[in-house]
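Below is one structure. I have some questions about it.
Every protein chain of the complex appears in place save one, which is left out.
As written, the chains take the letters A, B and C, and residue 1 is the first residue of each chain.
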Amino acid sequence: MSITVRYFASLREQLGRGEDRLDAGDADTAAAVWARAVPERDMPERVLIAVNQEYAEPDHPVRDGDEVAFFPPVTGG
Amino acid sequence: MSITVRYFASLREQLGRGEDRLDAGDADTAAAVWARAVPERDMPERVLIAVNQEYAEPDHPVRDGDEVAFFPPVTGG
Amino acid sequence: MSVSLHPKPFDPWTLVATHQAGVAAGRFGATAVFVGTMRDFNEGDDVRAMTLEHYPGMTEKHLEAIVAQARERWTLEDCLIAHRVGAIEPGEPIVVTAVWSAHRREAFEACRFLMEELKHRAPFWKREALADGGTRWVEKNTEG
Partner (left out) sequence: MSVSLHPKPFDPWTLVATHQAGVAAGRFGATAVFVGTMRDFNEGDDVRAMTLEHYPGMTEKHLEAIVAQARERWTLEDCLIAHRVGAIEPGEPIVVTAVWSAHRREAFEACRFLMEELKHRAPFWKREALADGGTRWVEKNTEG
């Protein structure tokens, strides 16, 4: 198993990729996943986070097999 | 010329007629028109009044050629 | 801008689609529509049919005045009001109000305004035929 990390919209374009796969780490949170997946950049201030397709805070725990997504403010409708 | 008086809905049914024609009177108001057209009954408290198809108060002046309508609260839509 | 009275059943969605074909595309971002449909119950009673009386001439003038008020109050691209008159059966549409505007706030607020004004002031009167064979004039509109 592993952690799937997904990026959308302008964030995906800026990072130049839509997805990363990480091995599960000890005591992972969404913010820790960002730090490991995108070491080249601080987590943006206005970023939205979803863990397993539900909105979550940066300190939300992340386990092996989880999907963590980072994306900019939404603009649908 | 004359004044056309119209009644709608439950009021029309209660009076047994939809329309009266009156000669114009001196110093007519909508209330005075009611009193002359329907002498058998006081003007109902919640009645709505229109003079020439615009809402009006009981003291609205009425002239020769005008159309005065009396009707119960509206229930469309 | 369109205000119309319909003695026969109409399809509200076709009416709105047809009207919209005449609204400049690309200009409006928001359309709000309300459709009032005849229910088969009212105030706890089963209702079999309804007759909608109106005041020919004043009704149209009044609906046009309501639309003019909405257009003074909000920036709107277009408005439509259609209302049935005469004999109506449960499940049939009674009224449609539709508003096209650049932004959704205007569309929602103006569409609701048209309906509330229409309900409170437009000269229509409902007489219900009840399942038990009786008829009654509706005395008071439901609050909205």
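Structural remarks
The working rule: a contact is a pair of C-beta atoms (placed from the backbone, for glycine too) under 8 Å apart; a residue touches a chain by one contact, two chains touch by 3 or more.
All values derive from a computational prediction rather than experimental measurement.
In the full assembly, the chain not pictured is in contact with A, C, by the touch criterion defined above. Think of the hidden chain as still there; on chain A it touches residues 6, 8-10, 13, 48, 50, 53-55, 69, 71-77. Taking the complete complex into account, residues 11, 13-14, 16-17, 25-41, 90-91, 102-105, 107-108, 111-112, 115, 142-144 of chain C touch the chain not shown.
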